[in-house]
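Can you read through this structure? Questions will come right after.
All protein chains but one are shown at their positions in the complex.
In order of appearance the chains are A, B and C, and numbering begins at 1 in each one.
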Amino acid sequence: MASENIRPVMTAEEVNTYLAQVYPQLNDTLAEYYAVSVAPGQCVVRLDASQKHVRPGGTVSGPSLFTLADIGGYVCVLSHLGQEALSVTTNLNINFMRKAEPGPIDGHCRILKMGRSLMVFDIEMRSPPGGPVVAHATGTYSIPPRK
Amino acid sequence: MASENIRPVMTAEEVNTYLAQVYPQLNDTLAEYYAVSVAPGQCVVRLDASQKHVRPGGTVSGPSLFTLADIGGYVCVLSHLGQEALSVTTNLNINFMRKAEPGPIDGHCRILKMGRSLMVFDIEMRSPPGGPVVAHATGTYSIPPRK
Amino acid sequence: MASENIRPVMTAEEVNTYLAQVYPQLNDTLAEYYAVSVAPGQCVVRLDASQKHVRPGGTVSGPSLFTLADIGGYVCVLSHLGQEALSVTTNLNINFMRKAEPGPIDGHCRILKMGRSLMVFDIEMRSPPGGPVVAHATGTYSIPPRK
Partner (left out) sequence: MASENIRPVMTAEEVNTYLAQVYPQLNDTLAEYYAVSVAPGQCVVRLDASQKHVRPGGTVSGPSLFTLADIGGYVCVLSHLGQEALSVTTNLNINFMRKAEPGPIDGHCRILKMGRSLMVFDIEMRSPPGGPVVAHATGTYSIPPRK
């Protein structure tokens, strides 16, 4: 389903190590959001949702799921283009479909297009992993010119 | 990947026949946009793109692909809820990724959520059928109260 | 409200003349969709909606309003960057809010960002002109490198 002609240049473990090194102020957050796996044209990211991600009613908050979607797109760019890629999100559209409860939430992320200046992706978020889709997002990252 | 607990109540042929009956003024258009198949939680729709769908440069126009996406969502609602469902599009987000050339373009449409008052779907448009994704959309249909 | 530091380089009349010259196959359509005015960072486009834009129920169709939104963005790019700009839509998100009836529908379009490679805009569609918002869209055009 994903773009077939692109290959990752970093593993999930390398992505997580890199993020912890360059974003030391995010280390608390990175313990909760992280890459699970990387494959050609796709990746899986996870949020270990706890009480701090929950809004009244016991549901994982919209901003927490948005963050998972945004990180999914970033891990796709980083794992496929490497560490030089200082890309930024330009657009993200998210639909919330079902209540997500605390616990692991998996984001299955696909690269729909890896262009010269834009990467387009979508992500299905399932809670619990393998369960129903709780949210779905589509987004665009702007990729800076590569040397 | 799609919602598993819903079953279609109309076939693709029944959908096409119904559309031609109730929308006689669309018969020209319906010859170009039509349902190819219906399955639980999903459907395939097709645009037979010709010169009239092409904009300068030889590319199938954005509005033509938007129309395919919108029809994909409508066929999902109609085939799964039946003819009483007078649903309307409330939101549609579309990303254009590659140039689409004249010829058949297939839209693979999934129901992400069939709720009481909203249906959320996404659609991948491939040109030629089986080829790369030329556009991707996510949308919401409002479903009227059922008796 | 719109970006203040950009100035149009073409008038609405020049935009309409240019479109009719370079897109002769669109002349039927261009009689219905056209630029009404251009100002710094914004433009107004209009659809003269007739029976051919109406879907069953007497409402102007979603694809017709999508086309108006898309043309609004294009007129913004063209009027502010000039004729060399071969830009294409990369993303468009549209919300449909009220039924639009046949007759003129005005699209008030603002440039939210004119970047080096992307232009972001939004558009409010009012029917009749000065009446309530029937649809609202936000979109992105990709701008090719300028010499």
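The rule is short, and it goes like this: contacts are C-beta pairs under 8 Å (C-beta built on N, C-alpha and C of every residue); 3 or more make two chains touch, one makes a residue touch a chain.
The shown structure was predicted, so the numbers you read here are calculated from the model rather than taken from an experiment.
Interface note for the absent chain: among C:19, C:120 or C:143, the touching residue is C:120. Checked against the hidden chain, the listed residues A:9, A:39 or A:88 yield one contact partner: A:88. Against the chain not shown here, subunit C presents residues 1, 3, 93, 95, 97-98, 112-113, 115, 120, 122, 124, 132-133, 136, 138, 140. Touch with the hidden chain on the side of subunit B covers residues 90-91, 93, 117-118, 140, 142. Mapped onto subunit A, contacts with the missing chain fall at residues 22-23, 25-26, 51, 55-56, 62-63, 66-67, 70, 88-96.
One rule holds for everything that comes next: only the chains that are shown with their structure count from here on.
Each chain gets one centre point, the mean of its Cα atoms, and the points for subunit B and subunit C are 24 Å apart.
Once the centre of each chain is set as its mean CA position, subunit A and subunit B turn out to be 28 Å apart. Counting only residues that touch two or more partner chains, subunit B has 93, 95.
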